[in-house]
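Okay, so here's the structure we're looking at.
Complex shown without one protein chain; remaining protein chains in place.
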Amino acid sequence: MIYFLLKGIWRDRSRSFFPILVTAMGVLLTVFLSGFMQGVFNDIIEQNARLETGHLKVMSRAYAELASQKPNDLALYEADSLLAHLRQEYPELIWTPRLRFGGLVDLANAQGETKAQGPANVTALDLSTPSLGEAQRLNLQKSLYKGRLPEQPQEVLMGEEFARRLGIELGQSFSLMGSTMEGSMSFRNYQLVGVIRFGVVAIDRSSLIMNLADAEDFLDMQDAAAEILGYFKHNSYSVKQAKIIAEGFNAAQADNPDEFAPIMLSLRAQNNLGQYVDYANNMSTLIIGIFVLAMSIVLWNMGLLGGLRRYKEFGIRLALGEAKGQIYAALCIESLLIGGLGSFLGTLVGLGLCYYLQLYGIDLDGALEQSNVMMPSVFRAKLTVELLYIGFIPGLLASLLGSMLAGLGIYQRSTANLFKELEA
Amino acid sequence: MIAWTLAYRNLKGAGLRTWLNASILSLVFVLILFINGLLDGWNQSAKQDSIAWEFAAGQYWAQGFDPLDPFSYQEGLKDWPQSLEGTPILWRQGSIYPDGRMYPLIIKGIPAQQELLALPTALLAQSQAQFPALIGHRMAKNCQLQKGDRLLMRWRDQKGSFDAQEIEIAGVFDSPLPSVDQGQIWVDLLSLQAKTGLENKANIWVAAKAKPQSVAGANWQELEVLLAPINKIIEAKKGSSQFSYYILLAIALLALFDTQVLSIFKRQKEIGTYISLGMSPKEVQLLFTLEGGLYAIFGLFLGGLYGAPLLYYLAQNGIPMPEMADEMGVSMGKAIYPVYSWILILKTSLIILASSFLVSYWPARKIARMSPVAALKGKLQ
């Protein structure tokens, strides 16, 4: 019978095409919006993750206690082997070290005398390994006001306001003075290759961005790392998975009495983010709930209309002697098939769309008229397991329910009136 | 007018279907109002927090003072005229030594008896300690400090001599604003002025009234300018939420479209009848468009019916918020009280009405192309 019904669906496009299309569209939108809402609610979290916390972060225990002060002197030693271990053990994440420190920028005139000075906040990222995605994570390309990203050693980026105050031009060199992780004086020359504008005054005024290798050299931190950040590949942060990984990692270190032994903290455990993560989840569940409800009504409506439309057909079939129950069952199975097919297509396309948006995001920059690049107006969807059924089940049930309700009309029809109706 | 009456009757006759469409539209309507109201409420409360804790009616900054440049605190200072209403604040660089580790911060002197800002400076006046100080809860967490703790604080006086004294944490305040909390400590202005030899001097004058008299050697900072960063962030949030409820609206419109297509398809005989009774196809088209549009009107009405008390309740009681990560730089209180402006309600209603009429009109255009005879016969076209 299913084969027969499928044939019917295939042949009678008016009966199948539109309902399937609508179901698919509805399910697609449900899946897509759910994914998108997840992404929007995770926006702040992701923002934090990109700038500060990572999805997971490895530090030394001593460093972690004072993490807000960025105590580079308490950094992890033997970081290279640790990094290799992390990359091998947890390949589902991208592991990348970052450094932050302060220093004094000194710009010389032609005679080599100090022309301008200014305190700098330096952020060092691994920009030389594009697969780590650090430049994208900090939205560097888009924040680039002029110039380009560092490619060679000793090339750096500077905040726009900072560069303006110093009176430094692209291509010019300057000295940075500061101290190594151990506190010795450190001096290096750098060349300004790009000026960035994040739109956040405090950052634009003092920030310097350099390649990690340069910073390690400056701080004398070869084979040492202050923070190693972990990012789930494809931007797919999972609270549960992060927790499992962090607990596993820390358990392995539990017996190590060294205060400089590594400790792994999940995003949740850092910066009070835990509560927000819960909150975002609740909030998106609520909104998705309302949405699924609305969608169900649409699809139910669809099923209902489908049933009503075929009033005449059922009349003929009744007249030909088919049992009411049989027609009703056929109608229900047919709606299940249509709902299933539509939901399947919708989920498939919806997932694809979400995945695309998770990877690339939609850029609402032009639409938004805002110049704050630190909070990029690129919105990403988030692929979750729920997306597999969040549209499919309502899609299926709604069209079934709609048809079942509409089909009840079959039982109200009396055979006596059938021919009268058919004559009309 | 006859078209309106007919459309209304037709819809009433359609019963369940009408209710379904109207209820979806009403859900969308209420949700859009809710999300926007939430963000506006957030914006408003963030601004109110900033005004209450930091900006008051605006600030004067002494010439040369720049909050982002700690080295400007030494020079960007002045005596303030007696006639000025408000609260002076003196900024000094210093460090505290919780657990023997140096923690550089900004020491802010504020009159203990002030009531302009929400900072609980009365605690400074009440404290029996020699040198009482206030910190915010973020600072307390970062430095692992609590009320009653004593620790050393070091600073330099106006001439550059070191001074250091044990302070006692007289209170830990809970401010939604990280900008009055992180990396700073609050002490009584008079005692800070005395200790640093900066009698009568302050960097900032927080004004009680927005009408700035011009003060020699100081720059007036307009409240709107001080609040601008908050607007920026909320606007960005609005952008992302807009996108999601437009999708929601799209679903509702899809349902409406779907209804329209089917009803035109199903009611061809009726259409034929109208035309044969003398209505022009244009008029029939109008009738069907009105029917569709009426869904939206019903929807808005329905939304108002259950949405008004619901939204009112939320606006009165607030929506509890979790403790937020402050990295975003926008304060978030313990609860957000949504704010719904008439403009928002009007705008949302108009968007829903306009889009509903448009979506209803679209399938109805087909009517104009129908042959009345075939339509009357109920033949599929």
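Residue numbering begins at 1 within each chain, and the chains themselves are lettered A and B in the order written.
Everything that follows uses one rule, which is that contacts are C-beta pairs under 8 Å (C-beta built on N, C-alpha and C of every residue); 3 or more make two chains touch, one makes a residue touch a chain.
Quick note on the criterion: contacts and distances are computed from a predicted model.
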| item | value |
| --- | --- |
| Omitted chain (choose from "non-specific serine/threonine protein kinase", "Predicted phosphodiesterase", "Outer membrane lipoprotein-sorting protein" or "RNA polymerase sigma factor SigK") - UniProt protein name | "Outer membrane lipoprotein-sorting protein" |
| Among B:Thr5, B:Gln126, B:Gln144 or B:Gln165, the residue in touch with the chain that has been omitted | B:Gln165 |
| Chain B residues touching the omitted chain (full complex) | 71, 97, 99-102, 152, 154, 156-157, 159-166, 195 |
| Residue ranges of chain A at the interface with the undisplayed chain | 62, 73-74, 104, 106, 108, 112-114, 117, 175, 177, 179-180, 182-189, 220, 260 |
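One rule holds in what follows: only the chains that are shown with their structure count from here on.
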| item | value |
| --- | --- |
| Computed distance of Cα centres, chain B from chain A, in Å | 24 |
| Residue ranges of chain B in contact with chain A within the complex | 16-17, 20-21, 23-24, 27-28, 31, 68, 101, 103, 142, 229, 232-233, 235-236, 239-241, 243-244, 247-248, 250-252, 254-255, 258-259, 261-262, 265-266, 321-329 |
| Residue ranges of chain A in contact with chain B within the complex | 18, 22, 25-26, 29, 32-33, 36-37, 40, 43-45, 47-48, 51-52, 66, 68-69, 199-202, 205-206, 271-273, 275-276, 278-279, 287, 290-291, 293-295, 297-298, 300-302, 304-305, 308-309, 362, 364, 367-370, 372, 375, 377, 379 |
